[in-house]
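Just passing along the structure, written as structure tokens.
Every protein chain but one is kept in place in this view of the complex.
And then chain A:
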Amino acid sequence: MNAPTGLDFAEIPERIQSEVQRAIMRSIKGVEYFSTSGPTLGSTPKDVLHSRGTMSLYHYRPMSDEIYRVPVLIVMATTNRGYILDLVPGQSFVEFLLKRGYDVYMLDWTAPRPEEKSLRMEDYVLDFIPDCVRRVQQDSGEQDVSVIGYCFGGVLSLLYGSIVNDGPMKNLICFTTPIDFREMKLFSNFSDRRYFDVDRLVDSVGNVPPEMILSSFEMLRPASRTVSQIQLWENIWNDEFVKSYRMFDRWATDTLPLAGEYFRAITKDLMWDNKLFNDTMSVGGRAAKLENIKVPILHAVAEHDHIVPYDAAKYLIAKIGSEDKEEVMLKGGHVSLVAGANAVKRLWPKLDSWLGKRST
């Protein structure tokens, strides 16, 4: 080793050879990248139990000889597709749950149709979720249902649980769920009531276009898309990296439009008036206070979440009325908390150990 520079000259030819090989592989794999499609996502066997407009309820076929008594209903965020929780075999949260003996259902969303622009918050909280819960009860033959809500799916689950607080919800698990919307600083600034005319927007476009939703997510980290493309080119020789990139990139850009009235309610009630945090939220004229939730609850938050910063999520557990409540902070970001290699070893086992003993 050359002491002053720290360079090991003996390794230089080997390193050059390795870089040349990678450069060649980049050219070959680069052509392959553009001529092939990515891995098939969301392929865990399932049946569509019910479908109504923007709402779809799936039942995943069990993968275990024996299952827990209490079925699990996953409520997906309304801005994105549910296949983030069912990427590919070995990296699918749904598959993990099935193999651990859970009976899994998912409330997933498709793009609301133009005529669904009038869907309101109450349609999601007091119609879609209860309808799915009822169908899960019918299909499974069980009265109790555990609910898992991801991001805004968590907000909807909280609203449902705080209103239907003597209902069938046995356990509630929230992943990265915001309640203090003032702390979502950039979103809060984008929707500043002095400058953002939500009425004009909704009255003009009906459903809020997915491009607008995607742009607001990407604006939270404006350099990251460009950097991720540079990283893709650097690592295009690496099949595993490319597979992972394609999965996450496809999901991240597969954003859904939001029903106009629903978006209006989110903006006014949550972003402007912060009603959920202030205990003044109501849906369809029914008070939705977090203290009304008495069921066991687990809230998983990510240490480096740039979409739902910890400050926006940290008071959830304190405000919940349950005695059995826990918050767990894990390494990762908003998406890597729930999907990908880190989730496999961090969140999923934690969830299994928490939920298993509450599912009998």
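One rule holds in what follows: a contact is a pair of C-beta atoms (placed from the backbone, for glycine too) under 8 Å apart; a residue touches a chain by one contact, two chains touch by 3 or more; residues count from 1.
Methods note: contacts and distances are computed from a predicted model.
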{"item": "Choices \"Carboxypeptidase regulatory-like domain-containing protein\", \"Carbon-phosphorus lyase complex subunit PhnI\", \"ABC transporter ATP-binding protein\" or \"Poly(3-hydroxyalkanoate) polymerase subunit PhaE\" - which one is the UniProt name of the chain not shown", "value": "\"Poly(3-hydroxyalkanoate) polymerase subunit PhaE\""}
{"item": "Omitted-chain contact residue, chosen from A:V20, A:V227, A:A287 or A:A341", "value": "A:V227"}
{"item": "Of A:N189, A:T253 or A:T280, the one touching the omitted chain in the full complex", "value": "A:N189"}
{"item": "Touching the absent chain when the full complex is considered, from A:Y68, A:F93, A:F181 or A:F277", "value": "A:Y68"}
{"item": "Residue touching the undisplayed chain, where the options are A:G53, A:P130 or A:G321", "value": "A:G53"}
{"item": "Touch criterion as defined above, residue of A:A111, A:V205, A:L232 or A:V344 at the omitted chain", "value": "A:V205"}
{"item": "Hidden partner chain, residues of chain A it touches", "value": "5-8, 11, 15, 19, 50-53, 61-62, 64-69, 101, 103, 113-115, 135, 138, 140, 142, 185-186, 189-190, 192, 194-197, 200-201, 203-205, 212, 219-224, 227, 230-231, 234, 353, 356-357, 359-360"}
